[in-house]
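For this depiction, one protein chain was excluded, whereas all remaining protein chains were kept in their positions.
Which chain is which? They are A and B, in the order written, and residues in each are numbered from 1.
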Amino acid sequence: MIDVLQHVVVGPFRDIGSNPAFFGEVVIGGILAGMLYSLVALGFVLIFKASGVFNFAQGVMVLFAALTLVGLLERGLPVAAAFVVTAAVMIALAFVIERVVLRPLVNQEHIILFMATIGLNFFLEGFGEMLWGANVKKLDVGIPDRSFMMAGMQVNQLELSAGVIAAVIVAILAVFFQKTRIGRALRAVADDHEAALSIGIPLKTIWVVVWSVAGLVAIVAGVMWGAKSGVQFSLSLIALKALPVLILGGFESVAGAILGGLIIGVGEKIGEVYWGPLVGGAIENWFAYVLALAFLLVRPQGLFGEKIIERV
Amino acid sequence: MTARTIVVAALTLLVAAGPLLAPARAQDKSVFIPLLVYRTGPYAPNGIPSANGFNDYFNLVNERDGGVNGVKIAWEECETQYDTKQGVECYERLKAKSPVLVNPFSTGITYQLIPKAPQDKVVIHSAGYGMTASADGRWFPWVFNVPMTYWSQASAFVKYVGQQEGGLEKLKGKKIVHVFHNSPYGKEANPTLEELAKKYGFELTLLAVDHPGQEQKSTWLQVRRINPSWIYISGWGVMNQVAVKEAAAIGFAMDHVVGNWWTGTESDVVPAGEGAKGYKSMTFHAPGHGFKVHQDILKYVYEKGKGATKKEAVGEVLYNRTLINAMLDVEAIRTAMTKFGNKPMTGEQVRWGMENLNVTEKRLDELGMKGMTRPLKVTCENHEGNGLALVQQWDGKQWKIVSDWIEPMRDVVRPKLEEAAVVEGKKLSYEMRDCAKEK
Partner (left out) sequence: MIYREAGQFKTTYASDQAIFPIVQDRVVVALGVLAVFVLPTRFANEYWLQAILIPFLIYALAALGLNLLTGYAGQLSLGTGGFMAVGAYAAFKLSTAFPSLSIVIVFLLSGLIAALVGVVFGIPSLRIKGFYLAVATLAAQFFLIWLFNKVAWFVNYAPSGTITAPSRTVLGVTVTGPTASAAARYVLALVFVAVFALIAKNLVRGRIGRSWMAIRDRDIAAEIIGVRPLRTKLLAFAISSFYCGIAGAELVFLYLGSAETLAFDIGLSFLVLFMVIIGGLGSVLGSFLGAAFIVLVPIFLTNAPHVMGLSLPVAFQKQLELMVFGGLIIFFLIVEPHGLARLWQITKEKLRLWPFPH
């Protein structure tokens, strides 16, 4: 018994102590992976914040954006033009979704809107593949996927860039939410739909704006993940990796999505590398949820969720 | 509201009525082979060339030779999205057309079909995948893994590493890492590698990657810490592209990374670009479109506009693999005809044909596949045949063969396989048949 305890509790820490440079590498790897999760989680947060919809189709939107971008590049469009056209497509998509899916379902319960996004998910899955085909496409964003050494630790360039880009996007979004007129309107809608409507905030415009912004974030997420694995159907599955991040960070908080991503990223890497081998590995997936669960038991509203005050 | 109600009612009715209509039966003068394909979904990049290879070969046989001894091959594709439940639906639907043989092209679907095969009298040909234990024909008369099983493949990999290191005895103390898809398929190679690690004294580390395998950072961090001499990868789908890319990103010597033959296709290396250069994988056939069979396909199939794909895609790794798979199917039917006559065969007759399959060097030459794969002989006991493995390498533009034909360590694999067949056979309450009586 003591032996097992020794093995589980002391062993991994001794392991960490014995090779601090490698531990640093694990932490950095975790931070960067976490930023990539956050990028996906951000799309969910934006939409949830403004419309209370848990957008099941976010993963497919990432795929759709990446497919469109690569498809345009393959047809010989210059990079900048391809980005602009893809952005236009995602904004057009936001308009269509608002008109066809959201408007007829206004004032419905959240779970119904959630289900509607599932329908959207199936539709986009079929549509994206029909347009662009199911083959793996190479996406070259000009950042070499190489590693360099920094203070004895190996750091991946592509992931580092992704981390920086994610940080920039978060900063832009923060300014957008706090300082601009639309941002304030968004926050008002998030707080109270009806009150916002009554003071003249156009709900439809707000929805188009958030879905467009979520679509733009999806392009960035699609590019970053697509650079890792090539652009292919499996991109839509990364939404699963964003789930624990989202739950941990709180559905309504941009900062939560980032911090949640970092905690999950670092936590699951350390868990997998140091504790995984004790039980045969591949524990990452459930470990992320257990980690999120542990946090939630202490703070049931998520890291940045508002304190739940219950009244009868 | 009324219009809506009508639409709803009509839709509901349509939905309810849809499956009522049973599919039509196949033609009389043909043998039917259902094709369970996946041209959509996460595994489509692998599924598309595979499906094309089957189509083109069957078309070739029909167009060039007028079928097998005058009996045309009929086939129909059914989309499974690599999903076992959709696979079952497809199989059940196409079963109405009395198929003789099925190529599930998915290890998961193969597991589903194995218990059904003896009841439905349909031969299962899982070429280079499926359940390793089913290669013992005494326990699994209906299942064939020609030309090779996962276990033989893993032993061939170790042998190749031995050759590269200058002898199997040099493996002592070397570190080998197996990065595998955390599923029954991915774990297939583990027992063989463990056995060989004991025998040759190399240090084996098994690193599991959970499905789907988009994020493998921690796996490759561990690889970096272990710093092995060789890496063996058993992956599938998106896991392959990410694994190759991660291996390149940590700066590992790519010519010491070897994938199994489902981890070595064009689409696995393309996303990694220059980084994938030097990456190796196992295979049991040559890549490329330089063989006579390809010219025939271009001439008899593509020039008539019946090709399944673009001309440039002829000769991709998985395309060639299913060409060979289809060739073995057809030759099994042909073999059956030598005994039962030139007429449409039944499943039982094709089973006999498969079991007595003997593709000689001469026959391969006639088929235009000389050098593309090896002569092959199946027996009642041995349903994997005597296939040999190759190692191919990605040179940045195409796959090239870089090894001689490697004989798997049959002395190590076969006893283990027979043990496993007993366990798996008993699970299905099978009895072992006596092959001596069959002849």
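Here is the rule we go by: a contact is a pair of C-beta atoms (placed from the backbone, for glycine too) under 8 Å apart; a residue touches a chain by one contact, two chains touch by 3 or more.
No experiment lies behind these values; they were computed from the predicted model shown.
K.L.:
Taking the entire complex into account, which one of B:S30, B:S98 or B:S183 touches the absent chain?
P.N.:
Per the contact definition at the top, the residue touching the missing chain is B:S183.
K.L.:
Which residues does chain A use to touch the chain missing from this display?
P.N.:
Interface with the chain not displayed, on the chain A side: 54, 100-101, 104-105, 108-109, 111-112, 114-116, 118-127, 129-130, 134, 240, 243-244, 247-248, 251, 279-280, 282-283, 285-286, 289-290, 292-293, 296-297, 300-302, 305, 308, 310-312.
K.L.:
List every residue of chain B that touches the chain not included in the displayed model.
P.N.:
4, 8, 11, 14-19, 21-23, 37, 39-41, 44, 48, 77-79, 81, 84-85, 88-89, 92-93, 95-96, 108, 111-112, 114-116, 118-119, 131-133, 182-184, 187, 191, 210-211, 420, 423-424, 427-429
Following the convention adopted for this analysis, only the chains that are shown with their structure count from here on.
K.L.:
Using mean CA coordinates as chain centres, what's the chain A-chain B distance in Å?
P.N.:
36
K.L.:
Which bits of chain B are touching chain A when the two form their complex?
P.N.:
Per the stated touch rule, the residues are 39-42, 44-45, 47-48, 182, 206-210, 212, 214-215, 217-219, 221-222, 224-225, 237-238, 241-242, 245, 248-251, 267, 270-273, 275.
K.L.:
Can you list the chain A residues touching chain B in their complex?
P.N.:
Against chain B, chain A makes touches at 19, 22, 25-26, 29-30, 32-33, 36, 129, 134-140, 145-147, 154, 156, 158, 225, 228-230, 232-234, 237-238, 241, 268-269, 272-273, 276-277, 280-282, 284-285.
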